[in-house]
Structure formats: C-alpha cells, structure tokens
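Only one protein chain is missing; all other protein chains are in place.
Letters are used for the chains, namely A and B, taken in the order the chains are written, and counting of residues starts over at 1 for each.
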Amino acid sequence: MSLWEYANPKKFMQTSGAVLPWVAGLAAICLGTGLIWGFFFTPDDYRQGSTVRIIYLHVPAAMMAINAWAMMLVASLIWLIRRHHVSALAARAAAPVGLTFTLIALATGALWGAPMWGTWWEWDPRLTSFLILALFYLGYIALWQAVENPDTAADLTSILCMVGSVFAVLSRYAVNFWNQGLHQGASLSLDQRENISNVFWLPLVISIAGFVALFVTLVLLRTRTEIRARRLSALIARERLA
Amino acid sequence: MMPELGKYAGVVLSSWGLSIGLIAALLALTLWRGRKIKRALAEAEARAAEARR
Partner (left out) sequence: MIALLIRDLKLAFRSGGGFGLGLAFFLLVAVLVPLGVGPQGGTLARIAPGILWIGALLACLLSLDRIFALDFEDGTLEILIPSPLPLEGAVAVKALAHWLTTGLPLAVAAPVLAVLLHLPASGLPWLVASLAIGTPALSMIGAFGAALTVGVKRGGLLLSLLVLPLYVPSLIFGAEVVRRGAEGMAVGTPLAFLAAITLGSAASLPFAAAAALRMSLRQG
C-alpha cells in the first residue's frame, strides 16, 4: 500500500466524517416530516381510498432503486478510468442499499396492487423490469463477495455493472414491447404524476428528498466501513508478514 | 390521532411496517458492521503501533 493510495481515502474519511451528521440529520428531518405528514395529515384519495398513503414509500423507493444503480455505474466508470479506490468501494457500498429500495418498491407495489388491481402481481412492464433489476443487484453483490482479491473484484464488478446497465435497459424495452404486443388487457399505469393533486404532492416531494438523503447517509456510512475494512485487512496482512 | 384507514388498513399498515422494517434492518446492519470494523481496526492499529515501538 503506497502513500498515494492511502492519501485519497484519508481525505475522504475526513470530509465524509464532517458531512455525515448533516446528511443524516437532513434525512431524519425530511423523512420525519414527509412520512408523518403523508401518513397522518393527508386526505384519502377519492378513488384509491387510504391506499394512496403507500405512495410516500413506493415512489421514492422506486426512484432511488434506479438512481442507486446509476450511481454505481458512475462510480464504476470512475474506478475503471481513474483508479480511485474510494469510488469502487462506494459502488460496493451502494449495492445493498439499492437492493433494499428495490425490494421495498416491489413489496409496497404488490401490497398496493392487491386491493387496487385485484392481484398481487401482474407481469406489467414496470413490475417485471424491477424484478429483473433486483436480480442484477443480487448478481452484482454475489460477484463482489465471490472474488477474493479486492482490486480484481472491483474491476470485475465494474465491468459487470457496465454490461448489466446496457442489458437492464434492453430488458426494460423488451418487456415493454412484449406487453404492448399481446397482453393488451394489462393497461396499468403506475405513473400518477399526471393526476396527482397538490395535497399529495408536497409530502411526496419531501419524502423523496428524505430518501435521497437517507441513501447518501447509508452509502457514506458503508463506504467508510469498507475503507476501514480494507485498511484492516492490509494491517492484518502486514502483521502476518512480520 | 390515527387516521381512518378504512377497509385498506391492513394493506397500508403492512406496507409501511415492511418498508420501515427493511430500512431499519439495513441501517442497523450498516451501523453494526461499521462499529465492528472500527473496533477491529483500532485494535489492529494499536498492535501495529506497539510492534513499531
């Protein structure tokens, strides 16, 4: 481990340590406000009844599930091009968070779908592509854990993330095509942006901000842990040599 | 205080419970592993400092 290698993580540890309480506080405030407002102080939707309250979890989680993958893609590219270790570790740290958000989006969607569509699950394009996204997260995490050498693992997962992104987009459109082709009946639009009223809009936006801050907090925490773990394994390796 | 959830109470509450539970589990896991690694690292650093002395 050269000095240069340690210099960047060190700076990252300082900066992230200073930023972390603020982001965590922001996450707590936004999530608290948005979710409590959404749960207790919004009226029922005239069509969907009280199930509209699921939106404050479902939409932010779904958005962050996709954004987390995008962040991993950017971090992987930075690692492949600039070889910043922090970047690779941040991508690794983000994957379980993204997977959790994907699962939340899927679970809340299923629970919401049961009374509204009369079914827990429908092979609707959006639902199917989220299921596929969850599989991609699983594969990515599994590859990180399977490869022993950390730098090789970072390289391989970065490439998987790039190729996976292309295929994830392809799957999204493939599924879309297939549903438009034969299953005309399932015209379920999840996008309530068009008809969402102001009563629901503000708490939703605050919840989304809260989920973003929560994501940043979790990724920072996990990245710091990963950096410490790397340092720890380096120290242990040195001890064994001595 | 509790809003009237009507016939969808079960669905709404379980989806909120599930989501908050998942996030709490992830947060707990993150903090727990963070603490563990931090402690182990501190011990290893101390050992390394002692060896240097």
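Here is the rule we use: a contact is a pair of C-beta atoms (placed from the backbone, for glycine too) under 8 Å apart; a residue touches a chain by one contact, two chains touch by 3 or more.
Being a predicted model, the structure only gives us computed values, none of them experimental.
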Shown chains that the omitted chain touches within the full complex: A
Residue of A:Val19, A:Val163 or A:Ala237 in touch with the missing chain, whole complex considered: A:Val163
Residue touching the undisplayed chain, where the options are A:Leu89, A:Val175, A:Ile206 or A:Ile227: A:Val175
Contact set of subunit A toward the excluded chain (per top definition): 132, 135-136, 138-139, 142-143, 146-147, 149, 151-152, 155-156, 159-160, 162-164, 167-168, 170-171, 174-175, 177-178, 181-182
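One rule holds in what follows: only the chains that are shown with their structure count from here on.
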Separation of mean Cα positions, subunit B and subunit A [Å, integer]: 16
Residues of subunit A that touch subunit B when the two form their complex: 39-40, 44, 49-51, 53-54, 57-58, 61, 96-97, 100, 103-104, 107-108, 111-112, 114-115, 214, 218, 221-222, 224-225, 228-229, 231-232, 235-236, 238-239, 242
Complex contact set, residues of subunit B against subunit A: 1-9, 11-12, 14-16, 18-19, 22-23, 26-27, 30-31, 33-34, 37-38, 40-41, 44-45, 47-48, 51
